[in-house]
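Here the complex is missing a single protein chain, while all its other protein chains stay put.
Just so it is clear, A, B and C label the chains in written order, and each chain counts residues from 1 on its own.
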Amino acid sequence: MTTATLSRWNRFRESFLWYSFRRDKVAIVSFLVLILMVLAAVFAPLFAPTDPYDLAQIDIMNSELPPVGMQGADSAFPLGTDAQGRDMLSTILYGTRVSLLIGFGAVVLQAALGILFGLLAGYLGGRVDSILMRIADVQLSFSTLMVAIIVGAVFKASFGNLMFGEIAIYMLIFIIGIAEWPQIARTVRASVLAEKKKEYVDAAKVMGFRTNRIMFRHILPNTLSPIFVIATVQIANAIISEAALSFLGLGMPETQPSLGSLIKSGFDYIQSGSWWITLIPGLVLVVLVLVINLLGDWLRDVMNPRLYKG
Amino acid sequence: MKNNTPLLEVKDLDVRFAVRGGDLTALRGISFSLDKGERLGLVGESGAGKSVAAFSILNLIARPGYIAGGQILFDGRDLAAMSERELRKIRGNRIAMIFQDPMMTLNPVLSIGTQMVEAIKAHRRVSTKAAREIALGKLRKVQIPSPEKRLDQYPHELSGGMRQRVIIAIALLLEPEIIVADEPTTALDVTIQAEIMALLLDLCEQENVALMLITHDLGVVSQVTQRMLVMYSGRIIEQGPTREVINDAQHPYTQGLINALPQMGEPGARLFQIPGSMPSLKNVPSGCPFHPRCTFATDQCRKTMPEYVRSGNVDVACYEVSNLIEQEKQMQEAGS
Amino acid sequence: MKKLLAALVGSMALATAPVALSAEATKELKMAYDADPVTLDIHEQLSGGILQLSHMTFDPLVRWTKDLGFEARLAESWERVDDKTMRFKLREGVKFHSGNELTTKDVKFTYDRLKESQDFKAIFKPFSGINIIDDYTFELVTSEPFPLLLNTATYIFPMDSEFYSGETADGKKKDAILKHGNSFASDNLSGTGPYVVTSRQQGVRMEFERFADYWDEESPGNVKKIVLTPIKENNTRVSALLSGGVDFIAPVPPTDLDRIKRDKDSELVTMSGTRIILFHMNQERVEAFKNPKVRQAIAYAINQEGIAAKIMKGFATPAAQLSPAGYQGHNESLKPRYDVEKARQLMKEAGYEDGFTITMMAPNNRYVNDDKIAQAAAAMLARINIKVDLKTLPKAQYWPEYDDRSADMMLIGWHADTEDSANFYEFLTFCTDADSGAGQYNAGNYCNPEIDALVEKANVETDLDKRAAMLQDVEKRLYDDAAFVPLHWQDLAWASKKNVKIEPILNVMNFPYLGDLVVE
Partner (left out) sequence: MLAFLVQRVSQALLVMFVISVIAFAIQDGLGDPLQEMVGMSVSQEEREALREELGLNDSMVVQYLRFAGKAIQGDLGNSYFYGKPTLEVISEHLPATLELVIGASLIIMLLSVPIGVYAAIRPQALLAKFFMGVSTVGISIPVFLTAIVLIQIYSIGITVEWFPADTGWGQWLNGALSTEGGLPSYGRGDDLTHLFGTWYSGFFSESGLLHLILPCVSLASIMLPLFIRLIRAEMMEVLQSDYIRYARAKGLSAVRINFLHALKNTMLPVITVGGVQVGVMVAYTILTETVFQWPGVGLMFLEAITRSDIPLIVAYLMVVGLIFVVTNTLVDLVYGLVNPTVKLTGKKA
């Protein structure tokens, strides 16, 4: 039975990835929950009863209503309302969208920078490697918070304050992207150093391929598995970093809340009665990040060839 | 040379790997024995199950492999059924192992001294000083230059050959009755291979230690071992005294192996090659596993697994051979 | 390098004091404010924190009573000589922490230093001089007839002139006022107040001990030692009280009021404050704001009661004017006028039926719930088609933006230093005039010379009733002209363990007289 040229779909169905996914209940549940949340977030305008960004719909008089099921609840607001009288359900949907946008956006930026610098440092080695790694060290000594303060200040200086509302999302993606690219760069560099020793790289050199063709067409595909693994963890980290920045008042503005800034705005109320303003978005954030981390774990065990034998 | 009870007897050993889509059989009911001081060779292409056989002796097969059936009798007790605690007393003490790649066998972060002393203290109640003395003795025995310095060095500071000498020294530390060597010289460069193999042979003879040598190099087998087994796809297809098997190979596969040796052909002629390749464990052919590559294959070979038949001192599992023997017997009866 | 924790500040005072402590001062008090004083030099900065420290370690000539009256402290009695001078009789036998006697030379020293201080010199501008009659009588003279002389006298905390004169070991003048350096006065203190500072670690802890020789024997206070810890985070400060870590906290955020009421062994005290929170509508930036109808429409659109009830949790008094109750300028007849229909109608009359877009800015950590108030206001304006682009900033970044008037509507809170209505108008509604400093915080660029003239006249009117009528008339005109959008007066709240009787020592200016605090 010679291996017929299986279509891409068959190859996927046959692959170990699909096989272990089917058998790993945790992975299935996490994946479904993630898909559910992403869909709910993307189609927020459809599901959300009210549009939290349209200030006219918000009435201060029904602020801090408890979720349905507790006394004093109002059926129009299933999950209750926040301090401003905004419907929690719709604000959370929009907030999840913002958080996911920031999470994925930041990681895409991190991956782009990380892969580029990681490949260059790993493959070229020598002076390029030490320079890039020094830059990475300097970068790592800036925690996300400091980068946020610095970039925030530069943005304000150049664009002035009024523009801040619209560009907050892109700025946060830029901040978290800049702050954390060394993590991916180090991983890529480590696996490139390992791959570089292998014969197929010498074979490619012998065939006279140009350096960047070797790097991107040959070495990069082989380092994809660690990148995938760290990328999922970084998405979870990015969402948590945004929440931390919002807690310190450097994240999203109140008018366009992300999950993090929702938690922050409810923070004062948590111990004084209306605990739901912080805890419900907090719960959503924890579930979202948990699901991504679980998928990351599963991916790591599947992708990591060495563990495959175990 | 054969006294009545063999030192080690393997009966119908079955080893399987629990992998996706059902179990793969790596060893299909193999049986052989090893006498005191005897040197036995296991030969076959890679993937025939040689290493699995070696590791199963001390039940060191890594998950998901497991011993599915059969017995490994040593000193009257079945190692396959023994508890981990009991087995630990035998490992390294009465049966020692030598792995293939010296670069990977020694723990990179522990000194040679530590790794030798700990082996002794695992089985003998001796002081560390006494253990170091024993270690030094063994290092001298394997002719390592300035052994005292070696004890405090780390594996990465020694060459491949030097490290294999250390590993042989470790194997001999507790005067074991059997050494199982899994391709001990394959990873070394050619010049050192002969030297190390000679050292191993020499020491086994001096210490009267039985040697079970796993290799794919027929040259080494013919010089070092007294008996040999030829394995193919998890089964022993031929076993007997090395001299007889090499000179008068019965099984077509063994003949193919021997003809493939370069010195047998005329200079400049194309080397002989056995057509096809070793079947993967996932789809082992029916009947005699060699039949797709065998020129003498008949329907019978394709349907059922041939039984062993004795030809001289050699046991062979091949219908063609058993038919030839049958015909010879009939001719002798007819002739007499 | 000063030894930090055990440094005895103003130690000479204790060393010489007689050993016998007044028997009843035995209790210890652990308290937490949201910040600790930035310096011990009470003339370095005019802020709530420094004035609270002054009342603990110094005594003023006169001090406010609970009902905004005056109580004699170091000045035993006073009488008006003519409409420009007031004669004061100093109390005798009062000792400083350093053991020196209080005499009029200390008052003169303090007066001169106040005239030098960058923060206080504005308040003492009306004063032209001080005449020393003898050791225990002096006169304060103003260049013009000045009705608020006593109000300002509450800021004079006589300092120990001898202690603060001369030079320190390394040649620095002891009485120097240094804004950003380390002056002698910022680390050492000798006053007449009930407490001596025994140790201080900036931002971490501050310890006070009862002054054995305190002149006010009738004071019921029985607290021997006070430990002040600054706890910035509201949540943590309230948790510290509830978990028994501290006995007295201030301020208490509105969100935690009922949690403290529910807690059986703590007690909550609230009072309506005198700090007005309001929005300015910048007429120069937005053409529509020039039209009084539009300003009134906005005034009608804002629901002060809703904000006070829902956001401030009933912890603020809705306002329709600047002067709070108790101030001369307070005009009873002015009530908040929330009526969305009328607001829409006014917008139609002014021709802005489909509204317009404006920018709004507010601080997010200066006043209680400042960012939440701004958000609520933005939502209310959206109902009359005024689309608001809101931006909230930390106070350090907000004030430079405020000075540059960089948004159409800006939030500000104001507390009159002189506890008198005129101060509101001078800073918030006067036509802006760079050199005189009038209207410095008038972010609305509102200018009504008539009203300014009326206030000037009131400032020199010594007959209090006439003055009150004038000031109330000013409030009415500002109300009719909708010069700004008043929101509420921020209430004050303190909380303590049940056995710490804080209610009697608290007042509207938020200067707790801890010297008289009784702990059961």
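Things to note:
Throughout what follows, a contact is a pair of C-beta atoms (placed from the backbone, for glycine too) under 8 Å apart; a residue touches a chain by one contact, two chains touch by 3 or more.
In this text, all values refer to a predicted model and were calculated from it rather than measured experimentally.
Across the whole complex, the hidden chain's contacts among the shown chains comprise A, B, C.
Note on the undisplayed chain: of the listed residues C:182, C:357 or C:499, the one touching it is C:182.
Touch with the chain that is not drawn comes from one residue among B:11, B:36 or B:123, which is B:123.
Note that of A:17, A:38, A:149 or A:224, the residue touching the chain absent from this view is A:149. Residue-wise, the contact with the chain that is not shown comes from A:289, picked out of A:111, A:201 or A:289. On the side of chain B, touch with the chain left out of the figure occurs at residues 58, 60, 62, 84, 88-93, 96-97, 99, 101, 104-111, 118-119, 122-123, 154, 156, 170.
Residues touching the missing chain, restricted to chain A, are 134, 137-138, 140-146, 149-150, 152-154, 156-157, 190, 193, 236, 240, 243-244, 247-248, 260, 263, 267, 270-271, 278, 282, 285-290, 293-294, 297, 300, 304, 306-307, 309-310 (touch as defined at the top). Residues 1, 4-5, 32, 38-39, 45-47, 118-119, 121-123, 178-182, 186, 201-205, 227, 229-233, 235-237, 239-240, 242-245, 365, 394-397, 399-400, 414, 417, 427, 434, 437, 440-441 are the ones on chain C that touch the missing chain.
FYI, only the chains that are shown with their structure count from here on.
Central chain assignment: A. Criterion: smallest distance from chain C-alpha mean to the mean of all protein C-alpha atoms. The busiest chain interface, judged by C-beta pairs in contact, is A-C.
Chain A and chain C have CA centres that are 46 Å apart. Centre-to-centre, using mean CA coordinates, chain A is 53 Å away from chain B.
Once the centre of each chain is set as its mean CA position, chain B and chain C turn out to be 93 Å apart.
Counting partners per residue, chain C has no residue that reaches two or more other chains.
For chain A in complex with chain C, the residues that touch the partner chain are 54-56, 58-61, 63-64, 83-85, 156, 160-162, 164-165, 249, 253-255, 265, 267-273. Interface residues of chain C facing chain A in the complex, by the touch rule stated above, are 234-235, 238-239, 253, 255-259, 303, 306-307, 310-311, 359, 361, 364-365, 371-372, 375-376, 378-383, 387-394, 397, 401, 406-407.
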